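Here the complex is missing a single protein chain, while all its other protein chains stay put.
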Amino acid sequence: MSFSIFETDKAGLEKFYTEVISKNETYAPVEAFGKFDYKRVSSLSECMPDSPIQTTMSVKPLFFPKSAKVMKFREDSSGTTLSDTDQDHLAGKRVVLGVKHCDARGLQVLDAVYKWDYIDLDYQKRRENTIIVSTRCDKADTNCFCTSLDYDVENSDAHDVKIVNGLDGKIYIKAVTEKGDILVKSSSIQHPASAAAPEEISKHYKSFEASFRLKMNYTEINEKLQKQFDSIAFEEVSKNCISCNTCAFICPTCHCFKISDEKVRDNGVRYKSYDSCNNGYFTLMAGGHNPRSVKYRRWRQRSMHKFVYYKERFGVNLCVGCGHCAISCPVNISIFDVVNHVANSPAVLQNA
Amino acid sequence: MNYTNQIQEIATKLFAEGKIDVFVGYRQNLFDENQVPCLVTDPADISKLVFTEKSVFNLSNYLKFEHTRNKRVGLVVKGCDSRALNLMLTESQVKRENVYIVGICCEGVLNEKGEKAQNCVECVMPDAVVYDELLGSPTGKREYLVNADIKELAQKGLTERADYFENVFENCIRCNACRHSCPLCYCAKCCIDQETSSLFHGANTSSSAMHALMTWTLHLAGRCVDCRNCEKACPSHLPLHLLHKQNEMVIYENFQQHLAGMEKDDRGAFYKYSMSDPDDFIM
Amino acid sequence: METDVKVSNTQVVSAENPDIQAHADWQPVIMGILCNWCSYAGSDLTGTSRIQYPPNIRIIRVPCSSRVDPWFIIKSLQTTADGVLISGCHPGDCHYISGNYFARRRFLVTKKLLNFIGYHENRVQFSWVSAAEGPKFAKVVDKVTTDIKKLGPLHRFKKENL
Partner (left out) sequence: MARVGVFTCFCGANIADFIDVPAVVEEAKKIKEVKISIEYKYMCSDPGQGMIRDAIIQHRLTSVVVAACSPRMHEKTFRKALSDAGMNPYLLEVANIREHSSWVHQKDKKAATEKASDLIRMAVAKSIANEQLHEISVPVTKRALVIGGGIAGIQAALDIADARIPVTLVEKSPSIGGRMAQLDETFPTLDCSQCILTPKMVDVASHPYIELIPYSEVIELDGFVGNYKAKIRKKASYVDFSTCTGCGACTQKCPVKVPNEYNMGIDKRRAIYTPFPQAVPNKPVIDAEHCTMLTKGKCGICAKVCEKGSINYEMKDEIIEREIGAVVVATGYDLWDPKPYEEYGVGRYKDIITSLEFERMVSANGPTGGVPQRPSDGKVPKNVVFIKCIGSRDEAKGIEYCSKICCMYTAKHAILLHHKVHDSHAYIFYMDIRAAGKGYEEFVKRAQVETAATYLRGRVSKIYKKGDKLMVRGEDAQIGQVVEVEADLVVLATAVIPNKDNPDLARLLGVSYDKYGYMSEAHPKLRPVETAKAGIFLAGCTQAPKDIPDTVAQASACAAKVCGLFAGDTMKKDPMISTVNNEYCSGCQNCVKVCPYQAIVTDEVPLGHGSKELRTVAKINEGVCQGCGSCVAICRSTAITLAGFTDPQIINEIVAI
């Protein structure tokens, strides 16, 4: 079935945004300390859903918060009693504006693992309740390489609503899912797009695709990497890394977490918070043994997980080519460079 | 400020004489004007080394890692970097004989906007304080300036300040990049990560962010050299320097104008005392 | 209630705009961390001499004021306490010779830092109380309690849902 697609211009788009914000619990990129992050907004003026600037954090925190309350507990002479947390933001329906392809794709990728052996209900609920509206990506950033990966950016169904540029200032608001369709229909922008729309869109997409600095042959890289587990190249690429964990924390698809309890007097809360495999002691075992005590092993894990293991298990690549990590890395390491370098370096064995 | 050639020459010489195993410098980033640290182990890569006012990162940080531990390292340090290195030497994290220090008389580095970075404007010691070789002409110690942002924030009311910092802690994601990018955070295991000590808990809530940041700041009080590695590393661009500069100011004004890492064997303000320290705040 | 907060050479006036009426019957919790040899002994003397003081303080015994790590203060303020009082031996009288001199430096910096990020300076207070100063201990507790009562309950930076 096909969903509605409307045609408008910049002013119309802003009108659309304003309506969405006024009607729904809306999240959009908001500036804080000179960086953009998805925050609850009440008016268009305070956010920039249309900004080309990559947000620092991906959209992930809205579904997998940096620190989520798992449960509450109380301990006294009557034993330990558990209770649910009051997580209001689980319930309400919400709309997220200004989400890039890569971030949206990230969520799709995460769905795989969250729908896997254990179904994370919190996550599912958040997903169901959220309508994702894309931003207009018309130019690639220095570190973007979403187009070189294993998914079709042009026709991706990661968004519920897509905002895409047409020719001479035209803007199309395109529903991609049912949720999206409802949202679009509910708006006052009801001018149907002309038949030329799809063509214009793909034309525009071509120019967008052309703007990419980073390109890779995904399948080739993926195959080569599989043979590089023992490559000394990991040593090389990890040299600069200061193990600061930033990449993992801001990555749209990293989903490692740790569980921690906070207790005051008799009452406690159990939290589920981000963790990172770049931590020196992420794999430190009770006995004191640490299989990934050195940096290159952690980098190997990171690269392989992003480009090999996850693909093997779930059929999708974990890295979505958003470039978040490269942007935030204090020493400008890009996973793109890393995997390329490793994949294309001669398979010299670590212990050779 | 451009010492690219000198540094390349020095590196070549050091490798030729077999004095070092690795040289830590800067190289041009491929796709923008920024520079990134560059660990040269193969003399062939020496040509990559550069040094300009874009050479921002404090390289002393690299002495923490396995690549450099107990290896002989050639290192480029600006004024602030050298002060950090000085402390690492004093706190016996680095063996002096293991490092060949190329000191720079720094004229200040540029921030993202391309203007002189604030910590360079307020820099107290642009010249390297410890070195084997000094590049540029020393301009000597400068007068201590109270950080502009602190002054500004101080004018605000307590409530405003609290709101401001609540926002800061709210935006912290507890990735600990600040810590890992700090040369002086070399602890075998940081107290913040010790699940055994019930000091902290892993939750990345703003309150625990506050607790962790406060403790971290206080562990660096009297030691922080204001290189702002932490701030550059912070993905949330949090104004971490505020906390450090605040402590630095209090320490400077109350404890014999103490500044971190200036002299050899100075361990920082908390590891010594004076009978005449301020006592009026105590009942 | 406005109180001066000295930051550098620039005098700054500010307060946690407390609403005194609102917490007329509210009772603050004050965490008192006392060194074993002077202040704790002093507080014992206050008891033996039956000098009365407000019941809001909860006392923790440490061997020396130099055992007090700044995070004791932060942890208290974040969890159970509305205010913190830390007390040790008078300078020069430290049972461990120099402990309180080192502690004093940390205390000053911590106090200023906490004030800088938005805690009212009266939230964290310090005193030197000798083993002979029972009456002084009572006075100190009295003052701290009154100050905290004026400031009202502490909500800033508290741990969530606890």
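Some observations on this one:
Order of writing sets the labels: A, B and C. Residues in every chain begin at 1.
Going forward, contacts are C-beta pairs under 8 Å (C-beta built on N, C-alpha and C of every residue); 3 or more make two chains touch, one makes a residue touch a chain.
Since this is a predicted model, take the numbers as computed values, not measurements.
Within the full complex, the chain left out of the display contacts the shown chains A, B, C. Of the candidate positions B:44, B:188 or B:275, contact with the unshown chain belongs to B:188. Of the listed residues A:15, A:94, A:263 or A:341, the one in contact with the hidden chain in the full complex is A:263. In the full complex, subunit B contacts the hidden chain through residues 70, 91-93, 186-191, 194, 197-199, 219, 267-268, 270-272. Seen across the whole complex, the unshown chain contacts subunit C at 27, 29, 31, 36-37, 40-41, 43-44, 46-48, 50-53, 55, 58-64, 66-69, 72, 75-76, 79-81, 93, 95-99, 102-103, 106, 138. Against the chain not shown here, subunit A presents residues 75-77, 79-80, 263-266, 288-289, 293.
Here, only the chains that are shown with their structure count from here on.
Taken as a contact graph, the chains are fully connected, with every chain touching every other chain.
Centroid distances built from C-alpha atoms place A farthest away from subunit C. The highest number of C-beta contact pairs joins the chains B-C.
Subunit A and subunit C have centres, each the mean of its CA atoms, that are 46 Å apart.
Within subunit A, contacts with two or more other chains are made by residues 262, 269. Residue positions of subunit C touching 2 or more other chains, listed in rising order: 159-160.
Those residues of subunit A whose C-beta lies close enough to touch subunit C in the complex are 69, 72, 85-86, 262-265, 267-269. Across the complex, subunit A is touched by residues 79-80, 159-162 of subunit C. By the touch criterion stated above, subunit C contacts subunit B in their complex at residues 5, 7-10, 12, 14-17, 70-71, 74-75, 78, 91-92, 98, 101-102, 104-120, 125-128, 140, 143, 156-160.
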